[in-house]
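Missing here: one protein chain of the complex. Every other protein chain is in place.
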Amino acid sequence: MNKGRGLFVGRFNPFHKGHLKAVQHILEQEEEIVIAIGSTQQSHTVSDPFTAGERLLMIRAAMKEADIQLERVYMVTIPDIHRNSVWVSHLCSYCPPFTRVYTNNSLTRRLFMEAGMEVRPTGPFNRTDYKGAQIRKQMAEGTKWHHMVPKAVWDVIESIDGLNRLQDIIHESD
Amino acid sequence: MNKGRGLFVGRFNPFHKGHLKAVQHILEQEEEIVIAIGSTQQSHTVSDPFTAGERLLMIRAAMKEADIQLERVYMVTIPDIHRNSVWVSHLCSYCPPFTRVYTNNSLTRRLFMEAGMEVRPTGPFNRTDYKGAQIRKQMAEGTKWHHMVPKAVWDVIESIDGLNRLQDIIHESD
Amino acid sequence: MNKGRGLFVGRFNPFHKGHLKAVQHILEQEEEIVIAIGSTQQSHTVSDPFTAGERLLMIRAAMKEADIQLERVYMVTIPDIHRNSVWVSHLCSYCPPFTRVYTNNSLTRRLFMEAGMEVRPTGPFNRTDYKGAQIRKQMAEGTKWHHMVPKAVWDVIESIDGLNRLQDIIHESD
Amino acid sequence: MNKGRGLFVGRFNPFHKGHLKAVQHILEQEEEIVIAIGSTQQSHTVSDPFTAGERLLMIRAAMKEADIQLERVYMVTIPDIHRNSVWVSHLCSYCPPFTRVYTNNSLTRRLFMEAGMEVRPTGPFNRTDYKGAQIRKQMAEGTKWHHMVPKAVWDVIESIDGLNRLQDIIHESD
Amino acid sequence: MNKGRGLFVGRFNPFHKGHLKAVQHILEQEEEIVIAIGSTQQSHTVSDPFTAGERLLMIRAAMKEADIQLERVYMVTIPDIHRNSVWVSHLCSYCPPFTRVYTNNSLTRRLFMEAGMEVRPTGPFNRTDYKGAQIRKQMAEGTKWHHMVPKAVWDVIESIDGLNRLQDIIHESD
Partner (left out) sequence: MNKGRGLFVGRFNPFHKGHLKAVQHILEQEEEIVIAIGSTQQSHTVSDPFTAGERLLMIRAAMKEADIQLERVYMVTIPDIHRNSVWVSHLCSYCPPFTRVYTNNSLTRRLFMEAGMEVRPTGPFNRTDYKGAQIRKQMAEGTKWHHMVPKAVWDVIESIDGLNRLQDIIHESD
């Protein structure tokens, strides 16, 4: 195992099983992980239905359920800066120093690469199996979605009346 | 012990012994604590010399040194919103739900009070013993400051060349 | 009649007959109304062709034409904050205290509901009869639109060369 | 009497007798007045203790007490834009068209002058008799201030616990 | 030839032959030109792939290649302000005073016209021959695009690995 600290960036709306697999994969490669929760200024929208605090709750609950040691995990909440050219600096200022970045997003990879940082894929998992947009759509439509997120995340979503919120949001944005 | 979750807000530039005593006091009253690190968009200024990530490092290191269980602690990084009338909502959106607020700051107390929340003092400690502004001043001037911050915080400050940074900042703002 | 103050939120681009009916309905239920004009930072766009000042002129003219007493009406101009989680606080800070909210928008209803406020529908009127987007489209295309807005609003639109403006905006955004 | 519409800009924290005299003076010169309430994003600070909605309440109450017809008065709430070079355009976008500006502030006069607008003094009254900063200071210190504001404004300040708020704010900013 | 200074506004992502013809046309009409590079806060997006600095490099290289005297050219870099009602003032504050505006964009024409300025078309050239959106699309798809931009611009794009950047951006935004 590497002795480094890996960065993992996402919006986590909601935190799903693909995210969890990526976290576990990174923790096999690195001693510590920094989970950077982005777009934290957003909530109650089709893309970002949950607040930063709610997303933090989901991730913490999923970590506990999966027996991941908190000593190895940093979580940070980072608002958007809407400027790609300064985004890497912005993100770095919110994080403890990290050794490399794990991402499957080609823009994220490019921005870190142009800043001279090492980037790796988040793992051998199929990115299309778990897509936030798809999960949110199914939550709003009332079709099957539970199998795509860790069980601990269900409870958080229920405790905040999350399904009704999503339906109100999507109904208005039609 | 209360079964609630207490909120503790600060800028933590740097995290000092007064902060640590407050955290310990709150953890005697509540099951969990939310440490909200504010003004995270700021760094390299006289008031906020450290980045959000650096402050997070300091707090984590101090928690470990003081044997505080991470399972009981949430940390969130929150940028300023520069609007007192929405500050409580802004802060709440970044935090998991909390039961009450601990603060000795009269404006913070008033804003939470006007929002209908319960507010308590951070403890029986003298706020003037450990003041961030005083510590930063002494760091920049090169006079004795180590006794005011947890030992673990020294190391973080040294690892980021913090004293020289402070002196450069203060020199220019004269 | 209720002795309260009802809030009515809109962008009013332009103020149309559906808005007027809602105002009259609310004034049957409440002693006073607060008309909150939103998105005031916007103008000269497809969604918000008119400035805040122009929209204010339209509403005032329509109030006068409909013999509504200004003593019972507050009007406030409120810029967007682009943060759903603080939007209720933001809006409240611009308004005199109000007793309840009148809206047919499901997101607005949810945000006020999550903030613990009472929300009622704007009245028994069909929301689809008068839709701002439809009116703007017809204004830009040069098809019949006058029957959908109070007569007093025509004059304001004419005085600011509103039709030509809309056509220039829509032409460019194609 | 002039047939125009005069603009009067202020922050009105609080609305005091000097403001009232200026309004009355302008209404002797013009048919209508636009009262532009500025810095509306601010509240709970030493300079701007009151929210935009609270300031609106004060002004409406004072208008009523002074028997000023609402038909002749427009009130608009305008956030700061922190850019002097666009401030006149910003302000104009929030207001119905106006004929001239009344101000005793030399920067405001210059900005409107550079934009090619007519500017007049707010009247033959001594600006130093009623100064917001002085009134706020006396409110916080608990010394005599009531004689400087219209009686109707007292009630609004009391209804929002305004004196205690000011003391909390000023205490913290020491 | 006119003795004035003409304004030419664009985003120049990238600077193409249509832009160059417009510059040459304006310099036949006016003594000097102000080239205002807009949306400078943006980069690494589908609409604005290049940074302000990179766009400046392209324009300078193209000027040199086309033997245009720098003594007659001002270049300014201007971030978006996202407020149409103040956009003209915003733009003017970044530019040396100019005599008239050259544009084929109907919204730009309207905004300057409402501000009382003279507006002329950018020339007898067909706007659809060279469209930034089309060029970016062809760059990302790997189809022929070189013939649409000045040769000097190719070199800048190559020196910043521009084609790969565009492909990464577009791939992610699908």
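In this document, chain identifiers A, B, C, D and E correspond to the written order of the chains, with residue numbering beginning at 1 in each.
Operating definition for what follows: contacts are C-beta pairs under 8 Å (C-beta built on N, C-alpha and C of every residue); 3 or more make two chains touch, one makes a residue touch a chain.
Keep in mind that what you see is a predicted model, and the values were worked out from it rather than measured.
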Visible partners of the omitted chain are A, B, D, E
Missing-chain contact among B:K3, B:H147 or B:H171 belongs to B:H171
In the whole complex, what residues of chain D lie against the chain that is missing from view?
82-85, 105-111, 114
Residue ranges of chain A at the interface with the undisplayed chain:
81, 83, 85-86, 88-90, 92-93
Across the whole complex, list the residues on chain E that are touched by the chain not included here.
40, 43, 51-54, 56-57, 60, 64, 70-71, 74-79, 92-97
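Note that only the chains that are shown with their structure count from here on.
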Could you tell me the least number of steps, going only between chains that touch, from chain B to chain D?
1
Have a look at B-C versus C-D and report the one with more C-beta pairs in contact.
C-D
Report, in whole Å, the distance between the mean C-alpha point of chain C and the mean C-alpha point of chain E.
37
Intercentroid distance (Cα basis), chain B paired with chain A, Å
26
Going by the contact rule already set, what residues in chain A reach two or more other chains?
43, 51
